[in-house]
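Omission of a single protein chain aside, the complex is shown with its protein chains in their original locations.
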Amino acid sequence: MSGPAPLATGLACPAPLPEGDRVRLGHGSGGRLSAALLRDHILPQFGNPALCRLGDGAVLETDAGRLVVSTDTFVVSPLEFPGGDIGLLAVHGTLNDLAMMGAEPRWLTAGFVLEEGLPFAVLDRILGSMAAAARAAGVTIVAGDTKVVERGKADGLFVNTTGLGTLRDDFQPDPARARPGDVVLVSGPIGRHGMAIMAARADLGLDTTITSDTAALPPLVEALRAAAGSAVHALRDPTRGGVASALNELARASGVGVALQETALPIPEPVAAACAVLGLDPLYVANEGILVAFVAPQAAERALAALRAHPLGIHAARIGRAVERHPGLVVLETGIGGTRVVDLLPGDQLPRIC
Amino acid sequence: MCLGIPGRVVALRDDAGLPMGTVDFGGVRREVCLAYVADEVTPGDYVVVHVGFAIARLNEADALRTLELLREMSRLDELGEVAAPP
Partner (left out) sequence: MKYLSEYHDAAVARGLIERIRRTATRRWVLMEVCGGQTHTIVRQGLDQLLADAIEMIHGPGCPVCVTPLEQIDRAIALAGRPGITLASFGDMLRVPGSTRDLLGVRAAGGDVRVVYSPLDAVELARRHPDREVVFFAVGFETTAPANAMALWRALELGLENFSLLVSHVTVPPAVTAILESPDNRVQGFLAAGHVCAVMGWWEYEPLAARYRVPIVVTGFEPVDLLEGMLMAVRQLEEGRHEVENQYVRSVRRDGNAAAQALMRRLFVPVDRPWRGIGVIPGGGLALRAAFARYDAERRYGLADITATEPAACRAGDVLRGALKPPGCPAFGMVCTPEHPLGAPMVSSEGACAAYYQYGRTRPVGADTP
């Protein structure tokens, strides 16, 4: 067989595993199984043009102008971890999705599923985090809901936040707008949130100083907009599935290839160490306080400078370029000069012994 | 096979007869069973850890010597020397 094997995306396997009749954990990983869940179950039922663009949010046309709406549900365990809690994630996460669409967040809703037996002390702390984060961001939590389920059905607490923001005419980053030649920037160090959560799980026994990077990114996005405006073609916050998954999604949506430089990736030593011990790749580890940006080359310098001038972006770095070749694929060049494809994983990364 | 990561022994303890230790991997720490290196390891030593067990004490002198040799070799190459293999 000569030449590279064809990509398997979109091909159906004639011999599927029989267990395909149930939801698996991997369907929530942000990798290929998540994409399959959308493609095979959700989009066929809900499908409409806004949803099918698969952006961080949807743009709604109203007589009062354009709004962006985004929703996200948070199920993290443990509820409280070094650097934050599920409440902070819930507020920051939705604010960030709105910001990735170029919108200014204005309002949030919050829906809770509480597990019977959850201590009020814990709930009050989480609510306090959410209130503080919303205030700091200048958004109001205007509606919500609460349900309680029996012990054992909710891992303590699940929360959904939906956010609404207003869109400017002159700033509309979109996953499909990346172009060959765009510079790829990352706003900060990668891998902190996922490894903080891993370390907080007692069963792996890791003792680290790693803290979640959860942060509200709208002010950082505003700094980027002020410096580079419409030269910012695409933005994404690389949450579950990590930087690798976010770049794959943008590469596919835009039809560009991405060339990454391994030596340019900002990975803090404790994250690298924890990943080494467990056999994980930092490129696939979740982040909650950084963004990746595709910026037109002539604006890249000032975009990077604007990020670095902001407290949330002091470690911002140029990590690669969008290219014409290998559209839809992310390829990484190693320090030694070799290359490898950085693809979506099927499901979650699992700690390995090999 | 197999993921074995070098780490520095920070503390030793005895867990009801099983030699255990705290090992530091670049700032990340974990409890590691030292039963297989107990006779030769003191705090400050480096060990190779696989699935929570130290399987060997890392010989730092050997490590540093070979690193120096390799670096010297690559410096010579950069200078255009086609040196005979050491």
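Order as written gives the chain letters A and B; numbering starts at 1 within each chain.
The criterion applied here is as follows: a residue touches a chain if its C-beta (ideal position, glycine included) is under 8 Å from a C-beta of that chain, and two chains touch if they have at least 3 such contacts.
These numbers come from a predicted model, not from an experiment.
Enquirer: Sort by label and list the shown chains the missing chain touches.
Expert: Every shown chain touched by the left-out chain: A, B.
Enquirer: Using the document's definition of touch, tell me which of A:M130, A:V184 or A:V243 contacts the absent chain.
Expert: Only one listed residue reaches the unshown chain, and that is A:V184.
Enquirer: Going by the touch rule given at the top, which residues of chain B touch the chain that is not shown?
Expert: Residues 1-6, 8, 16-18, 25-26, 33, 35-39, 46, 48, 50-53, 55-56, 58-60, 62-63, 66-67, 70-71, 73-74, 77-78, 82, 85 of chain B touch the chain absent from view.
Enquirer: To test your reading of the contact rule: which positions on chain A touch the chain that is missing from view?
Expert: That gives, for chain A, the contact residues 1, 4-8, 11, 13-19, 22-26, 32-33, 36, 183-184, 203-205, 259-261, 263-264, 269, 272-273, 276, 278-279, 318-321, 323, 325-326, 329, 331-341, 343, 345-347, 350-354.
Going forward, only the chains that are shown with their structure count from here on.
Enquirer: In whole angstrom, how far does the Cα centroid of chain A sit from the Cα centroid of chain B?
Expert: 36
Enquirer: Along chain B, where are the residues that touch chain A in the complex?
Expert: For chain B paired with chain A, touching residues are 1-3, 5, 7, 22, 25-31, 49-52.
Enquirer: Mind pulling up the chain A residues that touch chain B in the complex?
Expert: For chain A paired with chain B, touching residues are 199, 205-210, 269-270, 272-274, 276-277, 279, 352-354.
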